[in-house]
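Only one protein chain is missing; all other protein chains are in place.
Coming up: chain A.
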Amino acid sequence: MPELLQFLVSGLTIGAVYALVALGFTLIHNASDVVNFAQGEFVMLGGMVTVFATAAGIPLPLAALLAIAVAVLVGLALHRLAIEPARGASAVTLIIITIGASIFLRGVAQIVFDKRFHQLPGFSGNDPIMVLGAAILPQSFWVLGGALIVFCGLFLFLERTLMGKAVLATAANRLAARLVGVDTSFVLALSFGLSAAIGALAGILITPITLTSFDVGTLLALKGFAAAMLGGMGSPLGAVVGGLVLGLLEALGAGYVSSAYKDAVAFLVILAVLFSMPQGLFGHRSVERV
């Protein structure tokens, strides 16, 4: 029983990070139909900038804010300089552009920072808390709490504010949104900035547990993409559920089956889900128009 609890907590912790990355995917996808494979690089920037800023003597909260600001700037630049000029290109072309962007950002990060692994101290120390026989890192609570705040904040923003409704309207039908006076290009920029901020926050929160380096982004982007697909692309709720389910599956797979195949468990389940529900867990059936 303590074993199961241990796996559940570590699964939820990493799952929360996948959920945040998947949320970033979903936000950008909804506003622009772009699947942004550079999403993982925002997570990397969040972790790396915080590490180097604290090393330079800046207090942690300020360093974290700085990291988020850097990621948002990069996100806006990505939109303005790479996505906007390629408007109207095919989906595959756009995917390649974002993959190019992620290779570029990784390359720049390895020049600006370095190629080593870095760690941050846990925000509330590194002594595990014993809960029902399971040892839980205090940082896990930071990750889960941070993710929960983002989920709730995003929900309130989308459902309760005019700007949020404009984002939803753009996601539902871009042309119709523009017709009723929504500034869709602003919504687009906002989506990139927002998902960069969310990604960076995920990177800052998880770094004390998993370490960071210039190339952590690739695998996180893959898992986040898979989580978004699992939930059904386009649904923020689906992204959160998909991320958490993916994290739990991985932790349980690593615990009970084989740690070498923990990634395999996740992807096998995704294949199984997609085979039985080709639109993901929360996706809508689409009808092709000829």
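Heads up, the rule we're going with is that a contact is a pair of C-beta atoms (placed from the backbone, for glycine too) under 8 Å apart; a residue touches a chain by one contact, two chains touch by 3 or more; residues count from 1.
Here is the rule we go by: contacts and distances are computed from a predicted model.
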Per UniProt record, name of the chain withheld from view ["Tetratricopeptide repeat protein", "Response regulator receiver domain-containing protein", "Branched-chain amino acid transport system permease protein" or "ATP synthase subunit a"]: "Branched-chain amino acid transport system permease protein"
Identified contact with the non-displayed chain, of A:L66, A:A82 or A:L237: A:A82
Sole contact to the chain not displayed, among A:L120, A:M229 or A:L248: A:M229
Selected from A:P2, A:G100 or A:G133 as touching the chain missing from the view: A:G100
Residues of chain A in contact with the chain not shown: 35, 82, 85-86, 89-93, 95-97, 99-108, 110-111, 218, 222, 225-226, 229, 233, 258, 260-261, 263-264, 267-268, 270-271, 274-275, 278-280, 288, 290
